[in-house]
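With one protein chain removed, the remaining protein chains of the complex are shown where they sit.
Chain naming follows the written order as A and B, and within any one chain the residues start at number 1.
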Amino acid sequence: MAAALAGGSIALELTHPLRYVLRLADTALIHAQRLAEWCGHGPVLEEDIALTNMALDLLGQARALLTHAAHLHNGVQGGGLDEDQLAYLRNEADFFNLTLVEQPLRKSSAHAPGGDFADTVLRNFLLATWFKAVWMGLSSSTDVELRGIAAKAVKEARYHQQHAGDWVVRLGDGTPESARRLQAALARAWPYTAEMFAGDAVDEAASSTGLGPARASLRGAWLSEVQEVFAPALLPVPADTPFLSTGTQGRHSEHMGFILAELQSLQRQFPGGRW
Amino acid sequence: MTMPSTSTQAEWPLWEVFVRPKAGLDHKHCGSLHAADAALAVQLARDVYTRRQEGVSVWVVRSSDITASDPGDKAMYFDPMADKVYRHPTFYELPAALDHM
Partner (left out) sequence: MYTQAMDLAPKDERAALRSVEDAQLETRFEARIAQGDFIEAKDWMPEHYRKTLVRQISQHAHSEIVGMLPEGNWLTRAPTLKRKTIALAKVQDEAGHGLYLYAAAETLGTSRDQMFEALHSGRAKYSSIFNYPTLSWADMGVIGWLVDGAAIMNQVPLTRCSYAPYARAMVRICREESFHQRQGFESLLVMMKDGTAAQQAMVQESVNRWWWPSLMMFGPPDADSPNTAQSMRWGIKRLSNDELRQKFVDACVDQAGVLGVSLPDPELKWNEARGQHDFGAIDWAEFWRVVGGHGPCNTERLAARVAAWDDGAWVREAATVHAQKQALLEQAA
């Protein structure tokens, strides 16, 4: 059973396969959450609609993966966890998204300056390229449910990659101002991409059992596709640094607390509520 | 409050959007949108006009590239069609035995 904690939080029995699935689910969820901040505030009405479509795609992927994670947990532990309990009642240390998706995308807060549209299209492009590699790797997963989710999601990732990649080129080879902003966005985002290809026991177990690809195996394809867009966007591939973010280990940036406070607030305020 | 900075010379051009609902049918005009270039126009047309699975194919054309008949010439262009009744199959009376033709 998922343990019940103070404030209605749940705690999970975290196996390697569960962590593997939650990394993908939480990355999609938190990125969708950030993209939703643009709704009504986009630079162009048409692009507002396009960004919301992307958020909806990612939210759909998150829901499918969280539902599957809940089944996995229920199968081993018993109990009736569902997608909403996982999204709304886990504490921060039990979220396993890439730290990249926590970084500000639009809104400033009292605690951090906001991002801008350059941060948005660059992150969309880097993430979509990564997700596409993940989904393609999952097409041969021993987990039938993951195979099904991946088959649908890879089409969405392809479209996101094309749309965002085109924008990266437009901004990179646009005006001096757009180029400057994109370069600043790249400097902010690049250090967080190392985590996309880090490895640990969870990756090793997934790879050896055929559950899914280890993150490190995705780097080659990812980098070459990124370079294909960076070239016409007049962007250099930055040098690697020792920085390694740790969201996939449950240790997040300072932004995560604020994101979860907003995301989870209503379920915490109305325990036992029906929606 | 900063003054709004609209400059119409930088306005993105207008495109007309045509969507083919499913294989076998014609593309149908369904509206317009603004986009900076053709690639963006096609993507945005997909995002704006096919969210409810309304289409399998999308065409976009710059509005300025469309030539339209002049409504003032409507009489000249289209009225003569009204009395060329012999183009319509119902003009010809055939024996009842050939009713299905």
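Things worth noting here:
The rule is simple: contacts are C-beta pairs under 8 Å (C-beta built on N, C-alpha and C of every residue); 3 or more make two chains touch, one makes a residue touch a chain.
Because the structure is a prediction, the values reported are computed rather than measured.
Here one chain is not drawn; of A:19, A:63 or A:132, the residue touching it is A:63.
Residue A:174 is the one among A:148, A:174, A:191 or A:238 that touches the chain missing from this view. Considering the full assembly, A:36 is the residue among A:36, A:100, A:122 or A:185 that touches the omitted chain.
Residues of chain A in contact with the chain left out of this view: 33, 36-37, 39-49, 52-53, 55-56, 59-60, 62-63, 66, 83-84, 87-88, 116-117, 169-171, 173-175, 177-178, 181, 262-263, 265-267, 270, 272-275.
The chain not displayed touches chain B at residues 1-2, 4-8, 10-12, 14, 30-34, 36-37, 40, 48, 51-52, 68, 70-72.
Going forward, only the chains that are shown with their structure count from here on.
For this pair, chain A with chain B, the centres built from the Cα atoms lie 40 Å apart.
Residues 12, 33-36, 39-40, 43-44, 47-48, 51 of chain B touch chain A in their complex.
Across the complex, chain B is touched by residues 44-47, 49-50, 53, 162-163, 166, 170 of chain A.
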